[in-house]
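Some chains omitted; the rest stay in position.
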Amino acid sequence: MSKFSKDDQTTVAELKLLVQRFMEARNWGQGHTPKNLVMSMAIEVAELMEHFQWGDREDYTAEKLGPEKMQEIRMEVADVMIYMLSFCRSLGIDLSEAVQAKQEINEARFPADRVRHQE
Amino acid sequence: MSKFSKDDQTTVAELKLLVQRFMEARNWGQGHTPKNLVMSMAIEVAELMEHFQWGDREDYTAEKLGPEKMQEIRMEVADVMIYMLSFCRSLGIDLSEAVQAKQEINEARFPADRVRHQE
């Protein structure tokens, strides 16, 4: 990744807005209930998973996958994220807050000084 | 969501870093190959899906779900996001760039003036 990546410059809210505007411009989203959107997330993750179905760990580096396959993978991850942002919006979930709260729970559950994996 | 939500103030890179530091502090992640991480995403999405398994659309509003259930749902979405960020890191994927690129493809494929859903 370059020093000034998009991820460095983009808030989660900006991505949410991008997705929301797309839907509103088309007056879409009547079926976008939380139940249907979580199904969509599962479907898109499965499509992403297809790219990693038959090989072993050494087959799946960015280099071995190559630029074309990597682009397909990028677009599949994007689909998961897009549906996840719609899912969050459908229930008023702040994704960043959720991640931070979950990481705090994980910090408490797995104290670094006690669970640290030794080489 | 409040006017100044976490999503408004948090970049994707900051979430990525949060997850990365957690892993590094524990020297974890030896099994965190792209293949295993996409499986983890699928597993976490399924756990999220469990909350929406048997009811109909009217059962799944934030109000009807209630604060306790909503908190569980938040933590499950967080798990999906956490593994997705690790997945992106494992292959050097810029998630914001991917979402923007995918939305541009969708814009071209579904021109708003032609596909707009009529009430």
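Chains here go by letter, A and B, matching the order in which they are written, and residues are numbered from 1 within each.
In the analysis below, a contact is a pair of C-beta atoms (placed from the backbone, for glycine too) under 8 Å apart; a residue touches a chain by one contact, two chains touch by 3 or more.
As the structure is a computational prediction, the values presented were derived from the model and not from experiment.
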| item | value |
| --- | --- |
| Copy count for the complete homomeric assembly [2 present here] | 4 |
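Note that only the chains that are shown with their structure count from here on.
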| item | value |
| --- | --- |
| Chain B-facing residues of chain A, complex | 1, 5-16, 18-19, 22, 25-28, 30, 33-36, 38-39, 41-42, 45-46, 48-49, 51-52, 55-57, 60-62, 65, 70, 73-75, 77-82, 84, 87-88, 91-103, 105-107, 110, 112, 115-119 |
